[in-house]
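Removed: one protein chain of the complex. Kept in place: all other protein chains.
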Amino acid sequence: MSEKKEFWRWKEYRWHDESIDWKGADIISAGVDIGSVSSQAVIMADGKLYAFSNQRTGFDSPESANQSINWAMEGTGLTLKDIHYTVGTGYGRVNVPFADKALTEIACHARGGNFMYGPSVRTILDMGGQDCKAIRCDERGKVEAFLMNDKCAAGTGRGMEVFADLLSVPIEEVGELSLSVEEEPEPVSSTCVVFAKSEASALLREGWPKNKVLAAYCAAMAHRVVTLLERIEVKKDFAITGGIGKNSGVVKRLEQELGLESLKSNYDSQIAGALGGALFAQALEKKRRSV
Amino acid sequence: MRNAECGLTAMIANYGYKDGSGDYFIAIDTDKCNGCGDCVPACPNSVFVVGEDPNDPLRDEPVAMVGEQERKKLKYTCNPCKPDHDRPPLPCVQACKLGAISHSW
Partner (left out) sequence: MITAGIDIGAKTIKVVLADDGKVLAKSLVPAGIDTAVATRQAFDQALSAAELSRDQIDRIMATGTGRKDCPLTDDEITEVGAAAKGMNHILKTCRTVIDVGAEEGRTLRCDETGKVIDFAFNEKCAAGAGTFAEGMARALQVPLVELGPLALTSKQAVQMNAQCAVFAESEVVTLIHAKTPRQDIARAVLDAIASRIISMVRKVGFEKDVALIGGVARNPGFVEAMKRGLEMDVHVPEDPEYVGALGAALAAAGAD
């Protein structure tokens, strides 16, 4: 089995706000989200988003955590000791060596979602590399109900990758390509990614073009995710975070089936977890100082 | 689902998964759960653990959760208590006097 090709993943990048001078900040907090597929680090200065990085997770979680935070700090002059409190989250949260506390992705996504999409958001769907989470929260970003599926690849980034791989389509192009069909095909009938892949191979042999096969799979994925969401009862406003949030093929079909449009944010939907972590870090540092 | 009018918000934690063969979730209403731990010995396969709530950093009371060991195998783990015919009441649901536990299948 060869190393994953470069263009099967979202682009890696970093950013920081040049207009903010972190030296003047009272509390500098950080959140690091080590996912099974990608990792993000977010740095906040007094609750304002200052810097972040988004890259793929390596084989070593602690090393990924270090690389993540270092890349976020690059060009800012910050060092680890300038950061007052760090929260680790995600699949690899116990492996963030410099974290002061580890919190689950559920709590962090709700807080991060509340920041990114505003206090009107009540339902957050996070579709990550190897899991799918549905969270309902209140106006403060406090969790009211949740479920997470990380057992089955259907409805996760890995599931989509299998198809991108099968059809040799870069992940960034899957969405638009799937929407370029004239008529919506029937969704693939198997939920299981392995069986769906066989089904798709048969369709290709029958002469189905790539965009039609992708449409059938995105439709099946969207439907599956809707049934997961219904278990926690969807309430508006609704937002989608995580890598699949960037896949218009799945997002549009989801919105159609739910009859709800998802909120858009100026921030990259993949940083929601780390952002929530940084917000909790901010609150926990404040609490620590007040004692 | 909690009635918004009584001013109570529930925190329902759903543990489990959905795969090609079905939906297998154990829901724990953490507002009802007081961390008493009666569910732990009631389950013949030690599905439940009680401890600090990893999803609510502000909760002081311990809470019951589905342990990491069985969370992704619930369909298989719960099989012994769920025969196809003449299914008796589930031991975990019966053990919880506060009615915090429910199964989706």
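The letters A and B name the chains in turn, as written, and every chain counts its residues from 1.
One rule holds for everything that comes next: contacts are C-beta pairs under 8 Å (C-beta built on N, C-alpha and C of every residue); 3 or more make two chains touch, one makes a residue touch a chain.
What you are looking at is a predicted structure, and each value in this text was computed from that prediction instead of being measured.
Across the entire complex, contacts from the unshown chain go to A, B.
Within the full complex, the residue among A:F98, A:F195 or A:W208 touching the omitted chain is A:F195.
Interface note for the absent chain: among A:I83, A:V96 or A:A153, the touching residue is A:A153.
One chain of the complex is left out; on chain B, the residues touching it are 17, 19-21, 72-73, 75-77, 79-80, 82-84. Listed here are the chain A residues that touch the chain not shown: 1, 36, 59, 130, 151-153, 158-159, 162, 190-195, 202, 205.
Note that in this section only the chains that are shown with their structure count from here on.
Residues of chain B that touch chain A in their complex: 1, 9-20, 23, 25, 54-57, 71-73, 104.
Within the complex, the chain A residues that touch chain B are 101, 103-104, 106-107, 138, 142-152, 154, 190-192, 195, 224, 227-228, 231-233, 280, 284.
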